[in-house]
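A single protein chain has been omitted; all remaining protein chains appear in their positions.
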Amino acid sequence: MNAVLLSGLLGVVMMFASFLFRTKAPVRILAILGMAVLLVANVLDTKGIHFFHVNTTGFLSFTGYALFFNTIVIACTLIFFLISSKDMQKVGNHYAEYFALIFFILTGIFLVTAFTNLLILFIGIEIISIPLYILTGSAKKDLKSNEAALKYFLMGAFSTGVMLMGIALIYGATGTFDITKMNIAGLLKSNLLTAGMLMLLFSMCFKVSIAPFHFWTPDVYDGAPNVFTSFMATIVKVGIFVGFLHLFYTAFDAIALQWKIWMAVLAALTLLVGNITAVFQQSVKRMLAYSSISQAGFMLFALVAMNETAHEGLLLYAIAYCLATIGVFGIISKMTDYSFDGFNGLAGHQPLVALCVAIFMLSLAGIPLSAGFLAKFYMLKAVIQAGGYMWLVIFGVLMAAVSAYYYFRVIQAMYFKEGPNHFSGISAFEKCVLVGICVLIVFTGLFPNIIFGWMYF
Amino acid sequence: MVNLAIQTNLDTSGSYLPIGLQLLFAAGMIVTLMGVTHLLGPKRRTADKLQNFASGIESHGEARQPIAIKYFLTAILFVLFDVEVIFFYPYAVNFRELGWSGFYAVLLFVAFFLCGFIYIIRRGALKWED
Partner (left out) sequence: MPINYYITLALCLFAIGVVGVLTRRNAIIVFMCIELMLNSVNLLLVAFSKMHHLAKGAAATAGTDGQLFVFFIMVVAAAEVSVGLAIIVMMYRNVHSININFLNRLKH
């Protein structure tokens, strides 16, 4: 509970920070400090020290898994602030408000990871979505940003409508919103329940951009300001994914036969569409948008498997995917040309930055010794353990091989081609952060047991 | 405890009879009044009479003028703050049962609410004159 209330309060504080400070530097420092406080508060919560005593029975339950995941989310957001907060100044004049909105989004993510009531799921998803619409359109004069915001808003509101219809039908069938008390095993033949469950499934797929509900993703990720694309493609996506897993694991496990095959087909379709389209992109930003779709396909493996390994794998995937993508976007927002050609010869101009990009790309592609490899390995292992979906595993490996093509294209452009410098410069501190992210990625890849040790201490 | 359910029984179709009668009466009233005024009223059509009435001044321009964005912002903020009041209804129904803890919860809600209100005032969103 610490993190939920504190992040809400910090959001309000950041809102008023825009009046308190005339310059931007104190706002940024306040936001980073606030995020650090949030991290400490959440770790203390994990250790059993609660700042606030609120009775949340029947609405929220902060399990160790949820709290550990929240720690990951906060840590990733802290890293995101450290590397990208300076670039947020370029977006518009409302610097403090952007931080406030990000704090509010975190509140939503904490609710979505810990809900036990569909009401909280709905509110959490909306608290995530509504600030994101604003962040997407925050570059007010940029037509692409406007368009992305309108598109995202219309699609998001539509999928919210579908989700609510699903919740209403489930309520009609079970008589409760509490996912632990639904007693679904007694309602195997209920049409209302099946229809509601499918609608929930579709709308959640919408929110995490699973094919065929992914069509908004490339446009929105492409049009939004770089820094916010980074945030919503990583932290928000994995946050909603944990809620998705929690929902189906807790509520609908009893009717798994009805939806598991759908889930497997969706995962395969997402991998196919995401990877094949990413191959043909000319802009690295748009390529990363499609790569985020294909990574979502891998994360969906957790919902096909539905076992302990899947839970651990999703955590690892969250770490690996968030770190690498935040790093790449941190660099992209400092480039003047996002196309593959813009990366030509980067190794000559900025050897350290190029090395970091190479490590991020290798991790995203899932090359051994990186966190990305381990994450993919855990996902495949989880599906093998669950049994029955061997074709999906083989298909996943095949698609991972395809994905290597477009990730390596960036590395090839940096190291084996010549071109003018499109990099606008980076401070020594941000370089340190980049190196830190690389170290974290390799460290997670080498010693995953330490991470799980923290989880189960 | 929370109890919002309405206790009347709606299951008999006979209980819809008054509503049907009301609808019929309303429709009949409108048709009759319109018909009667149409039949009895004197009619003299001239160009002057068909013009819009603007206190004798020549009318100019369109009636559908674009509205200033200031108005739009105020309207949106009104919608936002207006709907929040809905949460006072369940509280009002269970005012006594919820006791002090309920009161503190509502105070917290209003406090968050006020933060937003102070924010929009400080931002100047409600300033009508430039």
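As written, the chains take the letters A and B, and residue 1 is the first residue of each chain.
The working rule: contacts are C-beta pairs under 8 Å (C-beta built on N, C-alpha and C of every residue); 3 or more make two chains touch, one makes a residue touch a chain.
Note that the structure is a prediction, hence the values are computed from the model and not measured.
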item	value
Hidden-chain contact residue, picked from the options A:K24, A:K151, A:K417 or A:K431	A:K151
Residue in contact with the excluded chain [from B:L24, B:L80, B:L107 or B:I121]	B:L80
Missing-partner contacts on subunit B, residue numbers	1-6, 10-11, 13, 69, 72, 76-77, 79-80, 82-84, 86-87, 89-90
Residues of subunit A (touch criterion as defined above) contacting the omitted chain	119, 122-123, 126, 130, 133-134, 137, 140-141, 143-144, 146-151, 153-154, 157-158, 160-162, 164-165, 167-169, 171-172, 175-177, 218-219, 222-223, 282-283, 286
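Simple rule for what comes next: only the chains that are shown with their structure count from here on.
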item	value
Subunit A and subunit B: spacing of chain centres that average the CA atoms, whole Å	41
Parts of subunit A lying in touch with subunit B, wherever the complex brings them together	8, 12, 15-16, 19
In the complex with subunit A, residue positions of subunit B that touch it	112, 115, 119, 122
